[in-house]
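The next block holds one structure in the form of structure tokens; read it before the comments.
With one protein chain removed, the remaining protein chains of the complex are shown where they sit.
Chain naming follows the written order as A, B and C, and within any one chain the residues start at number 1.
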Amino acid sequence: MAVPPEVLLDLLVRMVRIREFEEAGGRLMEQGKIPGALHLYVGEEAVAAGVCASLNRDDYLTSTHRGHGHLIAKGGDFKPMYAELFGKAAGYCRGKGGSMHIADLDLGMLGANGIVGGGPPIAVGAAWTAKRRGRGQVAACFFGDGASNQGTVHEAMNMAALWELPVVFVCENNLYGEYTRQDRHQTVADVAERAASYGMPGVVVDGMDVMAVHEATHEAVARARSGGGPSLLEAKTYRYFNHIGISPTSSYRSEDEVAQWRARDPIETFRQVLAKDGVLSLEQSDALRARVRSEVEEAIHYAEESPLPDPDTLLQDVYSEPAASATGGA
Amino acid sequence: MAVPPEVLLDLLVRMVRIREFEEAGGRLMEQGKIPGALHLYVGEEAVAAGVCASLNRDDYLTSTHRGHGHLIAKGGDFKPMYAELFGKAAGYCRGKGGSMHIADLDLGMLGANGIVGGGPPIAVGAAWTAKRRGRGQVAACFFGDGASNQGTVHEAMNMAALWELPVVFVCENNLYGEYTRQDRHQTVADVAERAASYGMPGVVVDGMDVMAVHEATHEAVARARSGGGPSLLEAKTYRYFNHIGISPTSSYRSEDEVAQWRARDPIETFRQVLAKDGVLSLEQSDALRARVRSEVEEAIHYAEESPLPDPDTLLQDVYSEPAASATGGA
Amino acid sequence: MTTAAVRQANYREAINEALRGEIERDPDVFLAGEDVAGHEGSFGASAGLLAAFGPERVVDTPISESGIIGMAVGAAATGLRPVVEVMFIDFIGVCMDQVLNQLAKMKYMFGGKARLPVVVRTTCGAGVRVAAQHSQSLEAMLCHIPGLKVVMPATPYDAKGLLISAIRDDNPVVFIEHKLLYRIQGEVPEEPYTLPLGVAEVRRPGTDLTIVSWSAMVHEALAAADELAQRGIHAEVIDLRTLSPLDAHTVLTSVHKTHRVVVAHEAVKFGGFGGEVAALIAEEAIDYLDAPVVRVGAPFSPVPFSPVLEDAWLPNRRQIVEAALRTMPARTGA
Partner (left out) sequence: MTTAAVRQANYREAINEALRGEIERDPDVFLAGEDVAGHEGSFGASAGLLAAFGPERVVDTPISESGIIGMAVGAAATGLRPVVEVMFIDFIGVCMDQVLNQLAKMKYMFGGKARLPVVVRTTCGAGVRVAAQHSQSLEAMLCHIPGLKVVMPATPYDAKGLLISAIRDDNPVVFIEHKLLYRIQGEVPEEPYTLPLGVAEVRRPGTDLTIVSWSAMVHEALAAADELAQRGIHAEVIDLRTLSPLDAHTVLTSVHKTHRVVVAHEAVKFGGFGGEVAALIAEEAIDYLDAPVVRVGAPFSPVPFSPVLEDAWLPNRRQIVEAALRTMPARTGA
């Protein structure tokens, strides 16, 4: 696949945007400025970026508890994202969802999800709509290695395969479900093997290599768009930080293991490739990063300054109706 | 496998017992004498018989809504079975369970189950106990082709494989889930293919051939007993009657299809083999059938005559305690 | 309701007409569930729909209830109006997460930026000898979930009008049909009509006592009211029709008039929705009460199989009459 330079650049931008957003968000959480818990995507950027680069604005995406990266890669705007994380009225969800429920339906991003395995059945529904409309839309469905043992994932894959729905299932295999290593939660090494259970293609891809993810997705998306049905893509990847927040690691995995994966950092690797190939010099990618960083700072400033939700909005948005009828049936 | 004649006979007896029990039960249901709905096992006898012949009394079994055959094959007694179907106090469940919840824990039969996919996670638990005890017990887990799309089946197989539990998963693929043909509920032709998702052996076997089922189970059970972990056995079989009751069939499948499967009747085929091999003459198997039939009649008579439960037992058995505390917490 | 062509139809037919009319009217509406298409539904409610609308609009699914509800959530969030079936409400546990955490909460979690016009049709109720896992009335669990509406029609007329409203509503509605009601007959206009969700119906006016009920139990309440009338006690019978949102106004207005209340439902009494109704009255109308608020509901056990036990389990008109008498002066004085 000969990839035009603007696409290569675009992949790098998506990854850098995720990295900078997440690291700053993580720090704010540890400082107690962002309330609650953030599941950060740092280390896994190549997956969201590589997948979403093949998606159009009107394609759909279901996400996980680790959802910021997916939203950013799908085109999410830093300002309403941080505002949401801060619990502000200007947030994507008016402060009601927070990190675990961040969503932008205008981008087809059907929400981060606090329920492991919650998203895949929803992706089936979105793909059903896409198929009915016949405009070639697809739905990308992200889930983790841990989630792959949840019954809903099985049900969703079976339904998508049965109806030849345009779903690209993307298993982000970061080797752990919380603190449990993959070999202690399942016997197969490759989740992609499970695709055979539904007669759909299953592919393993290096999730630290954004081009590899992009290529594999490109194929899967093309097949889905043209009525060829779903596929399962498994990206081998790694989260740098702990399950929650930015503290580096803990007893469940070795410093060594982390270091080995970090040595294959998807952003660093890719920017070296781009420099070598003359697409973007290292100085240029440094500048890009600096630009993104200031965009992050600006967005954080915006979010910090923006007003809290009015407590009177508490009972709005429960129902699609005047708020009066949203008070417990009475 | 050289099978001793008493084992061959035993297989035939199990099948004939199921057939006679079910046909008589179905008639009683259509006559309105047995209340509610019976899901009959007629046509599928070779599966339960072939599987249970490898089980010991202290092995476990989880079943489905179509559970009579499993209980009979595991050694169930006609009298408390019919009594249960009639809703009598002498029933296995004191009349509280009926067909869909018939159980005999003394035989390790952990209940028919009204929830499609309800049984497999329970089999995992029984096998956990078995493994902990270390006495070589196994758990057989029956489920249908339709059930194979339920998330619980996936979860149970993954857990059993992970912990190398002694479970023999038996998919009774009778081609339909209720009125929906297999190719309209899943894309794979062989449910056994799904075993690979859990790194366990998956075998397809002719479910109309009791010896084939028996042999395959024998192997799977031996492996499970010796610590080799679970396997998935798929038996291709067919139910002769409708989803419920004994009315022959309806629009969702052709008379022709039924006739083709009936032509391979597991009992008739097997008794011909036994006759040919000089194990049991046709007259002898006729006599066997007559004996079973009169046992059925006697059991029905017993059940019809036996008393209804005392309505005062209504609130017993909710809790393992004096009935007084079983009245809604108060 | 003044309608031109009022003719008789049963509850099943009423449901069927509502489905047919809405699938026809709105190309975004589709029906999905286990054996709803080829087999036309376990209770025949989708008879003829596959033939009329084809497999894109009337969809047989695998036995994957979580997948089915999730499919509805995803399809609704992207613009369609799914009507999905969970064959028996007893199976709601298989897909409760998708109902509780996805369907009901998505709109709120997204700050209002989603529309979830989903109807989950399901059946409830005992009395047909199918035992503990096919006979429950679990509406109380669903009423406790913000974001859902819960509808339980008692008559063919209501079934049609409320189902059409539910399908046109932009919110998730759980629509619960009692299996013993499918064959009851009643007046059902042929043309489509809507009935407002959240509005109870006074089925029988009375002055001495209010009986609040819903679904099949409404008919027991009416029978009890007949019996009470023979003793000179005039009971008002309220059919809630929609449990969430609850029409507190109609209930309280009646209590203000009668000063006595029986709440009757088929579900297990302990923790049942009758508690909510009784608590509402104890909170809002206690000064009007001349007697305890008596609840009639099933005892605290699973539904037994044996007919003799199931009949003993099932709440009925006799218990409603007894409850009513408990609220009457002669008794309350005791």
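Basically, a contact is a pair of C-beta atoms (placed from the backbone, for glycine too) under 8 Å apart; a residue touches a chain by one contact, two chains touch by 3 or more.
Given the structure is predicted, the values throughout are model-derived calculations rather than measurements.
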One chain isn't shown here. Among A:49, A:116, A:246 or A:299, which residue touches it? A:116
Check each of B:159, B:175 or B:232 against the chain that is not shown and name the one that touches it. B:159
Out of B:8, B:55, B:72 or B:124, the sole contact with the unshown chain comes from B:124
Touching the absent chain when the full complex is considered, from B:69, B:111, B:166 or B:266: B:111
So which of A:72, A:93 or A:139 would be touching the chain we can't see? A:93
Since one chain has been left out of the picture, which residues of subunit A touch it in the full complex? 35-37, 84, 87-88, 91, 93, 95-101, 113-118, 146-147, 149-152, 177-180, 184-186, 252, 308-309, 311, 313-315, 318, 326-330
Mind pulling the subunit B residues that touch the left-out chain? 60, 62, 91-97, 101, 103-105, 108, 110-111, 113-115, 118, 120-130, 132, 139, 151-152, 155-156, 158-159, 162, 316-321, 325-326, 328-330
Since one chain has been left out of the picture, which residues of subunit C touch it in the full complex? 90-94, 96-101, 104-105, 108-109, 131-133, 138, 140-141, 143-147, 244, 246, 267-268, 270-276, 278-279, 281-284, 286-287, 289, 291-295, 300-302, 304, 332
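The rule is simple: only the chains that are shown with their structure count from here on.
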Nearest to the mean of all protein Cα atoms is the Cα centre of chain C
Maximum centroid distance from subunit C, chain identifier (CA atoms): A
Please set out, as single numbers or ranges, the residues of subunit A touching at least two other chains. 151-152, 155, 158, 162
Touching two or more other chains in subunit C are residues 61-62, 64, 66-67
